[in-house]
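Let's turn to chain A:
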Amino acid sequence: MKRFRGFVIKEFYHIFRDTRTLLILFGMPVAQILLFGFAITNEIKDVNVAILDMSKDNTTQEIGNKILSSNYFKLYENLSSVLEIEPAFKKGKIKEVIVFEPDFGQNLTRTGKANVQIIADASDPNLANMIIGYTSLIISDYQRELAKENSFLFQIETEIKMRFNPNLKSVYMFVPGLMSVILLLVSALMTSISITKEKEMGTMEVLLVSPLNPLQIIAGKVIPYLLLAFVNSTVILILARTVFKVPIVGSLWLVVFECILFVITSLSLGIMISTISPNQQTAMMISLGGLILPTIILSGYIFPIDNMPILLQIISNFIPAKWFIIIIRGVMLKGSDLSYVWKETLVLFGMSALFTFISIRNFKTRLG
Partner candidate 1 sequence: MNTDDKIIISVNKLTKRFGHFTAVDSISFDVYKGEIFGFIGANGAGKTTAIRVLCGLSSPTSGEASVAGYDVYKQSELIKKNIGYMSQRFSLYEDLTVKENITFYGGIYGLTNAQIKEKTDYLIDLLGITSEKNKLIKSLPLGWKQKLAFSVAVIHDPKIVFLDEPTGGVDPVTRRQFWDMIYESASRGITIFVTTHYMDEAEYCNRISMMVDGRIAALDSPYLLKKEFNASSMHEVFVKLARAV
Partner candidate 2 sequence: MEAIEVKNISKSFGKTLALDNISFDVAKGEIFGFIGPDGAGKTTLFRILTTLLMPDTGRAHVLGLDVIKDYKKIRESVGYMPGRFSLYQDLTVEENLKFFAAIFGTTIQENYNLIKDIYILLEPFKKRRAGKLSGGMKQKLALCCALIHRPDLLFLDEPTTGVDPVSRNEFWEMLGHLKNEGITVLVSTPYMDEAAKCDRIALIQKGKTLGIDTLGNILKTYTKKLYSIRSDNMFTLINDLRAYNNSDTVFSFGDTLHYTDKRGEISLTELTGYLESLNHSNLEIASISPGIEDCFMEFMGIHENALEPVTETSGKK
């Protein structure tokens, strides 16, 4: 045990004396979360719209004001005919045109039905979706208020509500994905580099010709990164909670447990990579290109998996982060408990076991 302790202490020395590594381990998560949280917003703000009011009555005025008084939209211009719609879009200054039919207010009071057309510039489909969503929301809201005041019976009440993220705050979406990438970075990349560095430097030879057995060597390499990953995920969670007010609806213990599970999966991946890499550079390439990059793209972190071609959807099943993100989003944002995420948890368990098994088989007790 003393041998093992001596080994783990040495590993900590290596980590804390390598400033580059420290920067990656601690600087990156903080930088990323601040970047994503503040700088990259997929929120709607001050979107230029044009209104074609062919009715020009109180109702349309009220609806128009409601839309414009939110911070989301700004009136760029009022159009006077349908013919002006196309050129208005083409000029590129507006993203949406709201068209009220003639006699809108009258139709509403008399027949209980009136038409409003929302035309969005879909050259950025994500944005367009959001714009339409927001606009519809506002209009529905108006409908509700109207209904309350006038106690009308409406046949259809469309309720569009963005659940769990009413303001469509993108940071909620990003935090689970961010966590998975950071943990992957720390656990897989760092571990694989650490082991291959020993091989490259020649000190692995000395370690092998000693009473240490391979299991102790691997464990000794892994434990410091396990602890660091834990610290990192804590930091991210705290930042998310305090700075961006991301809620943790479900059980905190479950979040912690799943994080540790994912870290173990990543660690076993890192070790597996190190057993097939002869040097640090290869380990880094495989970790970055074969692991982190696909994770960012295919795990559902940024791009929804459902929108991808079938082949990529299938491939995404092999990416551990995909399952982790589902779990974390569920637990953090929806308050799911284990009964909802047990399948995904099992998948992560299975992956850990598989990678560990392969690593042990591959680890060479000899040089050649």
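One rule holds in what follows: a residue touches a chain if its C-beta (ideal position, glycine included) is under 8 Å from a C-beta of that chain, and two chains touch if they have at least 3 such contacts; residues count from 1.
As a selection rule, all candidates are chains of the complex that A comes from, given by their letters.
Since the model is a prediction, treat every value here as computed from it, not as a measurement.
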item: Of 1 or 2, the one touching chain A somewhere in this complex; value: 2
item: Residues on chain A engaged by candidate 2 in the complex (per definition of touch); value: 2-3, 5-7, 9-10, 13-14, 17-18, 201-203, 205-213, 365-368
